[in-house]
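These notes are about the structure you will find just below.
The other protein chains are all here in position, but one chain of the complex has been omitted.
And then chain A:
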């Protein structure tokens, strides 16, 4: 059954510890230090191979946590996560050093991503081509416009060529032209049958690009299914939320927050270090 799915989540939870100074959030004042918090709570879904999934949700609903969990950067605390194939998070501006030239940055970021020396040489031309920076490639990256920088970073990232792409708010860094360029590139990847997880606030972009959507709210699973359906429900919810008075909004947030708190259990080893 796992063959046709690229990602399967079974009751996955991710738990963070709250800082000690948030005393007021704890119910048990004596043990407030060990209060934990569900960043993701009991999430289950399965994404088929080759589908393009938009992840929706308001601020703080766990989208970014989902992205680092999905990309294997951070471990899950409960449940089971099955990933078939190599996954990679597209982190556009990460790993670029402003003091180095574009060329040196291709070497550096390529190495950071774990590409071999040979592979880096292979991709150089296509990266320079995609980034549209011409002779600027021999200038230090600090002299680049933000668009150039983003294109360079994105192009190096593409060289990883994973089976599953995870794109977290990546397209909000550049201008419209950059976003379009990336979308075009991703449409190409889509045709190649790659699985793409697309995390964005821009509902129109998600609607246009994705064929499925996952909606998280307050760290919990809300809906997963066809893009139009989920996006409509999400838009309705956002409208409803925006229509609330300030006090009602606060209540809604508190309610969501309370559902994510975990009562402190037994003391964990190493708690001395983890404040």
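The rule we apply is simple: a contact is a pair of C-beta atoms (placed from the backbone, for glycine too) under 8 Å apart; a residue touches a chain by one contact, two chains touch by 3 or more; residues count from 1.
In this section, contacts and distances are computed from a predicted model.
Asks: So which of "Regulator of SigK", "Teichoic acid translocation permease", "Multicomponent Na+:H+ antiporter subunit C" or "Rhamnose transport system substrate-binding protein" is the UniProt name of the chain that got left out?
Replies: This omitted chain is identified in its UniProt record as "Teichoic acid translocation permease".
Asks: Taking the full complex into account, find the residue in A:46, A:112, A:183 or A:203 that is in contact with the omitted chain.
Replies: Final answer for the missing-chain contact: A:112.
Asks: For the full complex, which residue in A:7, A:43 or A:91 touches the chain that was left out?
Replies: From the options A:7, A:43 or A:91, the contact with the absent chain belongs to A:91.
Asks: At which residues does chain A meet the chain that is not included here?
Replies: 16, 68, 71-75, 88-89, 91, 94-95, 97, 99-100, 104, 107-108, 111-114, 116-117, 140, 270, 273-274
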